[in-house]
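Structure provided below as structure tokens; questions to follow.
Only one protein chain is missing from this complex, and each of the others stays in its spot.
Chain nomenclature is as follows: A, B and C, assigned in order of appearance, with residue numbering initiated at 1 for each chain independently.
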Amino acid sequence: MDTWRTAIVDAGPDHIRVRGHDVLELMKRATFTDHIFLLHHQRLPSEGERRLLDAILVGGADHGAGAPSCAAARLAASGNRESLSAAIAAGILAIGDEHGGAGSSCMELIRQGLGRARAGSRSFDAVAAELVGEAKQAKARLPGFGHRVHSKIDPRVAVIFGLAKDAGLEGDGIRFVRALEAAIAAGIKPIPLNIDGALAAVLVDLGFPALFGRLIFIISRVAGISAEVLEEHTREKAMRIKIPVEYDGVPPVKDGQ
Amino acid sequence: MDTWRTAIVDAGPDHIRVRGHDVLELMKRATFTDHIFLLHHQRLPSEGERRLLDAILVGGADHGAGAPSCAAARLAASGNRESLSAAIAAGILAIGDEHGGAGSSCMELIRQGLGRARAGSRSFDAVAAELVGEAKQAKARLPGFGHRVHSKIDPRVAVIFGLAKDAGLEGDGIRFVRALEAAIAAGIKPIPLNIDGALAAVLVDLGFPALFGRLIFIISRVAGISAEVLEEHTREKAMRIKIPVEYDGVPPVKDGQ
Amino acid sequence: MDTWRTAIVDAGPDHIRVRGHDVLELMKRATFTDHIFLLHHQRLPSEGERRLLDAILVGGADHGAGAPSCAAARLAASGNRESLSAAIAAGILAIGDEHGGAGSSCMELIRQGLGRARAGSRSFDAVAAELVGEAKQAKARLPGFGHRVHSKIDPRVAVIFGLAKDAGLEGDGIRFVRALEAAIAAGIKPIPLNIDGALAAVLVDLGFPALFGRLIFIISRVAGISAEVLEEHTREKAMRIKIPVEYDGVPPVKDGQ
Partner (left out) sequence: MDTWRTAIVDAGPDHIRVRGHDVLELMKRATFTDHIFLLHHQRLPSEGERRLLDAILVGGADHGAGAPSCAAARLAASGNRESLSAAIAAGILAIGDEHGGAGSSCMELIRQGLGRARAGSRSFDAVAAELVGEAKQAKARLPGFGHRVHSKIDPRVAVIFGLAKDAGLEGDGIRFVRALEAAIAAGIKPIPLNIDGALAAVLVDLGFPALFGRLIFIISRVAGISAEVLEEHTREKAMRIKIPVEYDGVPPVKDGQ
């Protein structure tokens, strides 16, 4: 097998360095959020950048035991008491396009929009209207907009954008999702920006690739899944979960007669 | 990295051999059950051995969508439509000591009993009574006995043992679990042998190690999980599963004021 | 939570039926391959259909410990000795678009081709030439054709198609991939049909949906992963696997000074 190459960790007999930083020094001074930023971004964050990433990580960690990620982890913990990592992995596997996927999809949309605006020296409003028109024609949902519960306004958006403003980190990502929100209201109907759209805008402004939208949700949610699994182990009996099922298939078949 | 050693597959530029057998020839003549036997046992089975393994594989594949393995897979499929392997893996992760673990635990018990009988030239009845006494004192459950639903008799036991008899494959494993069943009835109360105890006895008689009791359940159940995931993809909407949750923790805390 | 609906298993207090068949009867007579067919196809297979499915399941189970699926399982078993299901799940998770995905992609291609031929009452040759032209223009690979090792001919194709012929089960799927192979040779260069293309053709002819191309590979490969994990547990020490890594990132950074 070839030797693997990596630009992340340099581990020698007497040192471990992450992106060039001595891990011992990082342990003394960096926060876990700094380290997450460093691992994925190749430098440590500023104070404002750290605050924004903390807000995103805190906000996504756990929305309740009934979400597919937490529920799948609890089911695995219910049958498999041997391995905590098995239960946590089962929870992560429920994360995908439909659960936790809107952030990275919205980052792609923003990057596409910013690319068109820059390439054609066009205004964000014009490009946003174009993208909304295309989505309308394709009958495609626009990721990052609309919410089952927060149909009028998602209060987490104001928190995220307020932190970005306080830190002087409002960038083209935020400006473009606001242009998209206005274009949706004009071209379809008012559908408010949701938390996925807000964090997508901020992560674009912080310079992260679209895949990171998916990864940061997993990193964040693992903290919640972990707590849910701990509660399942310490509070509930094994095999306690029984899901009611109704058979509606073909009637009994006579075999072997 | 060192080169890995294996005694399973020999793959060259113009051949793949499994335990020395040419895969092309196996594809023409062997059944999947033959192949499973070969992969784990280093030879092909006799007709009777194949029939027994088929019965075990068929019997464990799927007992309903509400079992933790199938339900965890469906939850993962509900949130993550991108990856079939993610959903199937989530289902497998719910298999462990509490779900699908009794077979291999009973195989360990049988091996322990047969070991004591052989080492001390003692009767199965005497050793079985001893093991039951130890379990009683330790307040430990005896794996392979008792069933929530089949409290009187587990009808699958008769099927498995009937096939073993027809094939002339009744061995010490079967004789020992029968001795255990009698010792339980005498020392505790009548608790019937269940399917896990029956397959454990048969797998010991077929010469498999105890770990295989766990592995064959996984191999078997993957077939059922796969069908459940296919049904979830083709019949149900993403994110359809909502589990009702009641919060009973501490009341609201005032922050930041 | 709503009660879940399913057309697969009907489990009552005194019975388990799969697609209407009593599991006790299936245990006596059906093979595991019959059962896999039944779980995904809603009826038991004919003898010829079973033979074809057996060949596919046997052929895909294990091609060597170094494949991503088997290697990931061995790595997990190396660090996590607590849970067999964790190691097997890790192996399954390496299966995806790039590893084990060509079969279902080729099934989609065949279904697309057969659909165009039927809708337009066109010949398979004309439709195949059209699809090859489109792939050429899009610089897309045609799934099911070409092989790193078997550059001239994949010998497993003849085995699969020979069994289909013997069983009188050659259908439009087989005819269409042959038309594709000819169109590729005429329009690009001779690239032989591989095992993925052969099984895709057969599975279309057996009436399975394209997703089943992915699922049957997982079911098959789990048998091999299981044997690889058993070997890792019984023959190798924990944590034995060391992968050589070379750091080529930024040089050391001075912190905290």
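Here is the rule we go by: a residue touches a chain if its C-beta (ideal position, glycine included) is under 8 Å from a C-beta of that chain, and two chains touch if they have at least 3 such contacts.
Quick caveat, the model's predicted, so the values are computed rather than measured.
Touching the missing chain, out of C:94, C:132 or C:199, is residue C:94. In the full complex, chain B touches the omitted chain through residues 1, 3-11, 17, 19-22, 25-26, 28-29, 42, 80, 82-83, 85-86, 89, 93, 243-253, 255-256.
Mapped onto chain C, the footprint of the missing chain covers residues 1, 64-66, 68-69, 71-72, 75-76, 78-83, 86-87, 89-90, 93-100, 238-239, 241-245.
Counting over the whole complex, chain A has residues 1-2, 4-9, 11, 13-14, 16, 18, 23-24, 26-28, 30-36, 39-40, 53-55, 57-59, 61-66, 74, 83-86, 88-90, 92-96, 149, 155-156, 159-160, 162-163, 209, 211-212, 214-215, 218-220, 222-224, 226-231, 233-235, 241-244 touching the chain that is not drawn.
Here is the rule we use: only the chains that are shown with their structure count from here on.
Put simply, chain A has to spin 180° for its C-alpha atoms to lie on chain B, with the angle rounded to a multiple of 5.
Distances between chain centres, each the mean of the C-alpha atoms, put A farthest from chain B. Centre to centre, using the average C-alpha position, chain A and chain B are separated by 37 Å. Each chain gets one centre point, the mean of its Cα atoms, and the points for chain B and chain C are 24 Å apart. Multi-chain contact residues, meaning those touching two or more other chains, occur in chain B at positions 1, 64-66, 83, 86, 89-90, 93-96, 241-244.
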